[in-house]
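A single protein chain has been omitted; all remaining protein chains appear in their positions.
Every chain is named by a letter (A, B and C) in the order it is written, and numbering of its residues begins at 1.
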């Protein structure tokens, strides 16, 4: 059922912002609506409401390439949605005896909402697949860099040392937890089938049976009720997708910061040597993949707000709010799909410069170890006095461009404090060694990798098809 | 642990938009931070890192009423958050030998993020409790009105008949599914404990153990990793809360529409006869409770967008995005809490005018039964011809202010069609009887009630404490 | 310069949400970029920096139909934007001696941002034209209905009488004030020309002169500075467009409410008898045009939020935020353009049922006149007592389905009060006559029409070309 989408990578911005084949093109929409009509025809046949063979006949006719999308679009404005002309066109493809199997008991909203569920299911599969790739590479980076020390940075200032393994583990956890949530959303994807106002009255007493058969045909859940104006399902879907986008935005932001000329701790790998180049500036190597991720993710919060606001829907079918969902949801899936695809490429190709990481840390003259030194002094001096003494030395080191260690040794008061604390020069040197102050970095990294392995086991072979 | 919040119902808009005691006042924030510090002190004592009794001493001191909130707030700007002055003030309340149990290994973010989890847990409990009440009343309305017929309305036009039981069942399902999701979010509420940059280096190798003990002390989950800049947890919490708001917004919108002067099918009950009154217009009975719900829910999508956008956080602590979360999350909980509380009152007091529902339907001259009549004619005339014939009669009925039935009988062509279809005048009268065209209304209503009963069984006695 | 856009009305949703030719298709984008490159070539020729004839040669080559949009889009990902491949392709169309006139001194952002200004200018023109039509019809409705009485409705309840002229005058004022603001925005549309980082260093000292000539060539303003990361211009443009959307959303919301089956005071005119129909329900006449307006306008606030958030741009060119603007701005213009076009059609065709307006008001048994009656009684009884007495009568009238007048006359206390106030039965009848309680309705309507005439005089003949 359904056809693989043309990639959607066309047009001036397509390769940038529509990178993955999430399948939300007009053709995809049309086919999803036709798939719904076809499944409905088979369902009513199974329920004995139409002649045997009707389902197969409608299914055979329900191929997007037999319809004129522009014509359907033009006619859509009469009813405010494309289903009425679609029903007419689909019926016209059938012999008279089969037409009663087209659209029986259904409303336009039944067809569109169910189609949205089908589109969402496929898009989630595509996104999950790219996220699985991204996660695999994040896990590799975490494993490979458990001993790669760099400056942890808080509020954009060097803080204390961390490992790049832990950084990558954080990215991994973000990806894995967001895709776990996205995957869970799939179980909420439910058939919409309520007829004109949610009673299925046109089917007499057969409504619930047909709804169940339709859900079975499409492999979608059967909801407690038709959900024409209960849009929680859409909000939850959108929120899970936005969660993925949020996790990816953090990674891309980190990469752009770590790739800054003055930091230069990571760079984007490139198959094409022109990648990241500039027409005017021959030296440029811009982190263009991370930038394209951000170009997608920055647009997601506004779309999520639109869909959440649109959940205030009137009576049995909304006048406008429902209509505002269609393209918005497409955009949300398209942009997040693109961000996921770019992120997979980003992490697959990321180059880590461990030497530069260490050099940047060392260039700070041991300041990121100030917490450690103060902790060593605290038992003897008290925490506050130790803090103040180290802070003063740190300020002198910054001003003089020297090191924390040197300033502590050069200052009489500090030297006395070190002696009072029983800290030798050698112990001080050890105290400012970042490799000895990594705390639970390795343990946490292992935990993230273990959680990742667990998720991969759950997934089995195909992350998009769990 | 923690104290019950003052209700927050003070001030010019407090009773309107801060109706429920979700507990996000400054005092609540402060106490939650103190509860975190106290739990941390107990955790490090259990880990053997500080002297026995330290945990109890810190816990005893950690009472919000012993602190000057304004002073903490003023000092907060030096570090960009209130934890450093809080740590200092808390330490000052303790004897020297207990001070090492204050804030060991922790960052400001550990304290604030964990406090947010505590605030969220309590707020969710309060919201769940109000939602349980709202759901109970929605269920009652559904049960009581399984035979109450009214016009289903799509695109703000009368469509086909539905029952008010089914309408209330839809509200019920929205509430129940959103609170189920909110409840699930609770299991994601996890302690934050990573120290300066997520390595817990200041605790040497004891970090993970202390983190586990802290989680145990607070009854929060232990995350895979410290989540300083992995904000998916916040996005998911916000999304679940926004889902509740979305479900409630739909109900309130329906009530305002059903209560319109020209519709008048429901009205708000009022303990106070002045409720819904106007100072200028003596006759006014505004649906003020539903309006206050909407006054809350309309503000939620923007807040959700802010929190989702804020998830793009740099390195190991964000410069600004994290700070933007605090008040935004408070607002989100406060407004949704208020909407839940008002919604409980709304549904508890809602008055249903079944006679008016029927009268409004009857006033449409049988037009909402046009689908039914066309379906009856279809076997004989073909679907399209039947549709057109009934549409023409409907148009004449609208123009003349008569009824569909009358116009069909009066028109020669239509009368011939009825005869051809073997439909007698009596059968036509039956075909335009709305009570005979309710489809699965009762069955669907039962399904919603059964799902509700199942959720209540899961909950046991206290929905806020599941 | 530039070519008229293909209408963008294609595809499944095109006629619905891309109704007007605002010109934001890929071809439009490409042509706008080419127009910028061509103008730059002419500018540098005028500045004497390239050989005579270069400008004309580049201009001749700069035609979108000579370029492969998909190919440009694919190559765009290398630099993160389509300008580098465009420059290459444009150069390839020129003889060697002309190529130095392509892109001299410019950055990709110069080309894209200036192109956005050109796109915005044309889109504003198209939107202004549709708004002028909409305003003209709103003005006509205001003029035609100065004596058409209907219930004013506050909080969705009948309040006091108003005229439909005043309602339409309110719509008119919203349209006129929003398009006045949109028009003003045009003067802010400014050329972007700063080179690699805003210094135009590649042009030596000629930079500002070339920038001025470029502005002159394109008819755009010359900004104080290159505005690469000063995005206020974009925020203001987006806000003005969103203001238009906001004004139109109010009108469409009113129409959907006034067209409700139970209200039926307005309906949408339709050239096509199928408009507003339903495939299933033969009687349906949905206000589909207003619904499509709302389907557009509901999506605007989220897009505005995205553009406003994107204004936080780093250093001399943003990494992601800039890229997030492009499609978002297109969407904003496309949706608002569509809403404007639909609104013009809506107001042109709107049918007003003055009889039904009066009937709905009368059906309320004089309750909307309660304020008036209370005011008449106030001098004798005091305001509060008068209010309470009338409120009690209003409550009885609602309960009994009678009228305010009848209840006042039937009640002994009320009758005494009327006598005390010297109000005869005839005067009471006058006091509940809505046509005598319209206050400044006519005066206000005249004011709105006068303001409209003033704006039209400012505009002259062509609202899109002021």
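Things to note:
To be clear about the criterion, a contact is a pair of C-beta atoms (placed from the backbone, for glycine too) under 8 Å apart; a residue touches a chain by one contact, two chains touch by 3 or more.
Predicted model only: the values in this text are computed from it and were never measured.
Within the entire complex, contacts from the absent chain reach the displayed chains A, B, C. Residue-wise, the contact with the chain that is not shown comes from C:305, picked out of C:33, C:94, C:305 or C:335.
Of the options C:10, C:63, C:236 or C:402, the residue whose C-beta touches the omitted chain is C:236. Residue A:151 is the one among A:32, A:87, A:119 or A:151 that touches the chain not shown. Taking the whole complex into account, chain A touches the unshown chain at residues 151, 153-160, 256-257, 259-263, 277-288, 291, 301-302, 305, 309, 360, 363-364, 367-368, 370-371, 374, 387-388, 390-391, 394, 397-398, 404. Listed here are the chain B residues that touch the chain not shown: 9-17, 26, 29-30, 69-70, 72-74, 76-84, 87-88, 103, 106-108, 195-196, 202, 252, 256, 272, 274-281, 286-288, 290-299, 301-306, 309-310, 319-321, 323-324, 326-328, 331. One chain is missing from the display, and on chain C it is touched by residues 80, 96, 99-100, 107, 152-156, 159-162, 166, 169-170, 173-174, 177-178, 181, 195-205, 207-208, 224-232, 235-236, 239-240, 242-243, 245-247, 249-250, 253-254, 257, 294, 297-298, 300-302, 304-306, 308-309, 311-319, 371-372, 375, 378, 382-383, 437-441, 443-444, 447-448, 451.
Here is the rule we use: only the chains that are shown with their structure count from here on.
Set against the Cα centre of chain A, the chain with the most distant centre is C. Between the Cα centres of chain A and chain B there is a gap of 25 Å.
For chain A, the set of residues that touch two or more other chains comprises 80, 107, 195-196, 202, 252, 294, 297-298, 301-302, 304-306, 309, 319.
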